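Shown here: the complex without one of its protein chains, the others still in place.
Showing subunit A:
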């Protein structure tokens, strides 16, 4: 099956025009409700999904493809589920979506959604665009779920009071990986990082995780993945000579690769100088969701998504699904539809949403990040799930992943 459920790939192809489509049936119901506020009229919970098309290099493996509707279909599935629950609670859910073409103004599309009355957003956007909308003066009283941007800075100095993060940040992913590597006693890491901005940030998170859990970076190399002979007829001959050179140095237990754009990481397994496993953005990856995950009822979610989308669920689909489910959970428990009530419940102590990971998931009050188990997956099987046994925490073991309260530099102020 052609997708990679893992890592931070947020490529989009094609240039669809600015499209703000509202599910018409639901809108008409919502309008009807607005005109006739009788006791039995269903209340409507409105959520807007916003994303921007970003052209990216094709994936390295021919087995991977880039779904054009990644993220959006996760939100759609959750809306369907919320509506099934809502049918027993006299509640309805309506999803509006805006797909902004590359290079066009995300803030303008966001304002348009706000003008249409939207106050709860699922933002499937890179960090810069996320901050651009969150910092709009009119966005002060909105709630924005980040389902794409993994920047650790967004959970620290650049955190925002109107943003909750569903997608794990880089430090959560590298901590999840580090705990497993420590459990395996694979403590000597050889780090190879690409030249992209994301690669540098991922490599920094790897180094932070090594310090946090007692691993050692024995050697650090950078590699310009953009100059390899990607997918050419004679590529393999060159690649099998280049990769040993790149990985020849101090001895190590694992090769850690930081290649978020998938430019060369797939070329490391079987071609490294030493016969060692590859982990990081390729090889054994840390991710919020993966096609190989079946535990805790995960099969049911995989099946439901594939029935709707005709393709496997990716990590961004999962994050968008979970954001919309979180809103649904809050609306079901509070019987409210307004942003302030929903947000108060979601940020409160009683909130917990089920995400097919064996335990309730909730948001960290100090930075708005969703605490969640992180899957460790190889291409064809799930290898493990972190936090690993033995990594203890006085509050919840989930807080051993990412930024804990004492180290957080986030100051939330609305």
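Odds and ends about this structure:
By our rule, contacts are C-beta pairs under 8 Å (C-beta built on N, C-alpha and C of every residue); 3 or more make two chains touch, one makes a residue touch a chain; residues count from 1.
Following the convention adopted for this analysis, contacts and distances are computed from a predicted model.
Selecting from "2-oxoglutarate ferredoxin oxidoreductase subunit alpha", "PQQ-dependent catabolism-associated beta-propeller protein", "Phosphoribosylformylglycinamidine synthase subunit PurS" or "Transketolase", the unshown chain of this assembly corresponds to "PQQ-dependent catabolism-associated beta-propeller protein" (UniProt protein name). Touch with the chain omitted from the figure is made, among A:354, A:383 or A:412, by A:354. Residue in contact with the omitted chain (choice from A:70, A:152, A:199 or A:397): A:397.
Considering the complete assembly, subunit A touches the hidden chain via residues 81, 84-85, 87-89, 296-297, 300, 303-304, 307, 325, 329, 332-333, 352-354, 358-360, 396-397.
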